[in-house]
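Removed from the display is one protein chain of the complex; every other protein chain stays in position.
And then subunit A:
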Amino acid sequence: MEVGFSLRSEAAGVMRTALVSAENLQLTLKPEPSQEEQALTHTSSPKEAHKAGNEDLKEMLESNKESLKLEAMKRIVGLIAKGKNASDLFPAVVKNVASKNIELKKLVYVYLVRYAEEQQDLALLSISTFQRALKDPNQFIRASALRVLSSVRVPIIVPIMMLAIKEAASDLSPYVRKTAAHAIQKLYSLDADQKEQLIEVIEKLLKDKSTLVAGSVVMAFEEVCPDRIDLIHKNYRKLCNLLVDVEEWGQVVIISMLTRYARTQFTSPWKEGTVFDENDKAFYDSDSEEKKDQTQQPYVMDPDHRLLLRNTKPLLQSRNTAVVMCVAQLYWHLAPKHEVSIVTKSLVRLLRSHREVQYIVLQNVATMSIQRKGMFEPFMKSFYVRSTDATHIKTLKLEILTNLANEANISTILREFQTYVKSQDKAFAAATIQAIGRCATNISEVTDTCLNGLVLLLSNRDETVVAESVVVIKKLLQTQPTQHSEIIKHMAKLFDNITVPMARASILWMMGEYCERVPKIAPDVLRKVAKTFTAEEDIVKLQTVNLAAKLYLTNSKQTKLLTQYILNLGKYDPNYDIRDRTRFIRQLIVPHEKSGALSKYARRILLASKPAPVLESAFKDRDRFQLGTLSHSLNAKAAGYQELSDWPAVAPDASVRNVEVIEPVKEWVPIAGKAKQQKSDDKFYSDDEDEKEEEGSDSSGSEASGSSSSSSSSSEESGSESEEESSEESEKTSTDSGKSCSESESEQKKKKKTKRAALKTSEHTAADSDSDENGNGPMDQSGSSSSLESSSDSETDSEDDSDSDSPPPQKKTPAKTKPKAAVKSKKEVSLLDLDDFSPAPTNTPQSSVFSSSLLSDLEGLSLSNVSSTMQVTTPSFGPVKTYELLHHMTGKGLSAKYHFPRQPCLYQPSMVSVQVILTNSSDHTLEEIHVGDRSPASLNIHCFNTIERLEPQASVTVSMGIDFSDSTQAANFQLCTKEDQFSVSIQPAVGELLMPSSMTEQDFCTEQKKLQGMNETSATVAMATANTSSQAISKQVLSVANVGVVSSGQSNVGRFAGRTVSSGAVVLVSLELQETSSALLTINTEKSVMASMLLRDLKQALAQA
């Protein structure tokens, strides 16, 4: 490199001639690579050529020339890059692992990492080379050896990896320690059983003072044990202080982790008594008012909380958009309300970045702008749409502008919208019309203006624009009880020309709804549509029937015959929904001997006044997700999403973060002047610290770089010293914190309940308006999706409702409306979202973690107050244990693994659902994979459908249902392919034979009383120290058995309830903490065999930390 530089700068002239000759040379050299290319292209075509090509490579690899070997490796890497299979070269390649040539070596590593998993036995040959390299004096060689060793996914070498990681974690070089932190995650994903040992390593590395290590080890922490928040306490202040100097990717990870941490450790900085979604008022509050408030309710921010906010603020200036977004979300979730607005500018700056960045940032701004208009209002113009923006960017900007609209700026925004309505992008124009509708309902001053504007749009030439206008006008008219018969008449005139079904249906619905205001026109419209009835879309037909029925009730003289005609047509319609509706309507309105009480109320049923729909932002409920996360972006819980906990009512003990004052060793001073001097922790919050840093940065420079290596080693020493000292202390405090944690938790719950009560009223109204929407004809399914079934369902539903109690929704019990509200709001989102975030198709087999969250959602629907506590106690499901069903060696290439997804079985309720992952690791296609004979023959299995073809390297996940009849006897069956049959067996752990059941504490106790004596099994178990917190306990229990957590008033008792899958017998588990290290475990169930097995499993799980 250096040579190259001096060459270039000194002899530019010589260089030029060299370049010319080089070009000539290249030309002459050209034929060789083209041959290669031929070889490469050949590989894709016939098999023989493929083989021949690889033979050729094999020869090259076995030759003595380095250059030939290198050439061969380059071509092989080319094959890998293209996704071609080069696994048959494994023996030839692996020989070169000890090569002296660095590039060759690196390429061999690339190959090895790619194929080691498939050729485990051969891969073992290379391990000794790495083991030797781990002892190399050069830190880079040590690091790269560890990197490759840990990337080779061969389960047999797990112990070797573990040993290597442990050694590397105490290496003198921070770079090697960083690699060790990366290796932790790799080992964990290979073998989750090593968790406990890995946590020890993480704990050790968290204490590391090097900025290089910090990001990587926190990443490992997040992946392996995100719930072990206790490990962070001692390192919290250090992480906050190092943050600025950590590399940018590490910053992102650390900040997200600290956000979560802070939410569990500090009390809320948000003023008491204000609801979370307060609007801009707090923002406008002057400081003096703020102070007054504080004197009334003294809230003092924890100094550590302040430290975090202060140290993350400079990162808003980072060039890395992910860092900026991460700091923004930290402020949003942690800072006092009046401080959040400092992130605004930085977020607006990100809008200059790439399209994808804009997309994510705008999504987050949209969510923020709903709650805090004031934050973004000054920057409103930055959200103006340009004609060159991508459609999803435009839609998001529109969303934000709509959120920002208020009385003051509405005229500006409406003027801007006028430009958008004319856009060539018709989808965007339609979205603008929706937005205008929302503005009109939200700001009553402009409702009339908007309505008039929309009426003008009715004469637009574009059909989508007109249709959208009709739909929005319909909604607006509903909100406006005043007379608007002119507009209705106008729309009746338009009926002839509009062809978009949704718009036609809207007009018909409006005619029916307001038929008394336009008594002359409505029958005429019915007459027109009767003529074309058979040719209409289903949605229009339904509304035609509705209109006919309503007119029949109000004006039967004129419309009797017409109605009969339409009902006759409907009776023989090909669509069963329409036939259904027709039959229903006929029974309801036509007087009949048999038609009893119902037809008396026909008028009240059909002509009940329908409350107006609420036009809401699609981002309204996005704030249930942490900002900046993937889940927020998708508006669905992503796998591994960690929920932010609510603020604790009382802060846990702050002293756990205290670090003993270490004797002032010269710390490893970072060079780049951003340097920080050694700080003893009593100085953390003192103001003069900044000045000191200033000095430090001035004085640092070249001399600091010289001393870096020596000082790093000294810091290492000090690190180990402090470790010894602190280890005793930490043990003490950890038990302490455990207690305080659980205490605060119960308090937290209380607080939640009160909050809930406060929110209840608002929920009421939300739920009301929402069920009302159902009564509004077809429009609430406006826009997109909504299969016909669902639309008709909701229609009939609502009509049934209104039938049972005529001033309909107000009387509903909250328990009934709440779940509905939840479902509904989700649907709303997908409707308004346009096509950007289509929710995952649900019929395909889903990943287990996802489904478990789905399950908890479902539970939330059934009993909402239980679910809230469930969320607290079961923060996350650990990674699901996977078992081997068929090894690929015995299965002739077919390998199968299975796990229990813990979701209710779709096929039969008495079955346990099992997901099997079939992988074809052979080099030919496997055909007709299916389940063959089973034993015992009575075994009830729901098999998966036969898999016709499984390509090489492909894998497929199938789900089965097995009825184990509540016994752990293995289910034996045969897994067959076209040629072969393999006997396999699935033996369930006893905990998998259960399903969680949700019950209250009282129910639990009464059930428990019924199951005493013979049915009770209990034992005293030894508890690992790490398992004393209630969270850890429930985690351990849930990892063993599929049971539900019962919310408990006592902090020292954990209760879990479940039912056996087959017979539905109740299984109750309760765990009473006695002293720090032991607990009384009691299991109550009729199935005494299961009880003893479960007891054994639980005992084992709780004993190991």
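We take it that contacts are C-beta pairs under 8 Å (C-beta built on N, C-alpha and C of every residue); 3 or more make two chains touch, one makes a residue touch a chain; residues count from 1.
The rule we apply is simple: contacts and distances are computed from a predicted model.
Missing chain, UniProt protein name, picked from "Dynein regulatory complex subunit 7", "Phospholipid-transporting ATPase", "CHCH domain-containing protein" or "AP-3 complex subunit mu-1": "AP-3 complex subunit mu-1".
Interface note: of A:318, A:558 or A:997, the residue touching the hidden chain in the full complex is A:318. From the set A:81, A:535 or A:561, the residue in touch with the chain omitted from the display is A:81, counting the whole complex. Taking the complete complex into account, A:391 is the one of A:391, A:479, A:908 or A:983 that touches the chain left out.
Although one chain is not drawn, the whole complex shows that of A:409, A:953 or A:967 it is A:953 that touches it.
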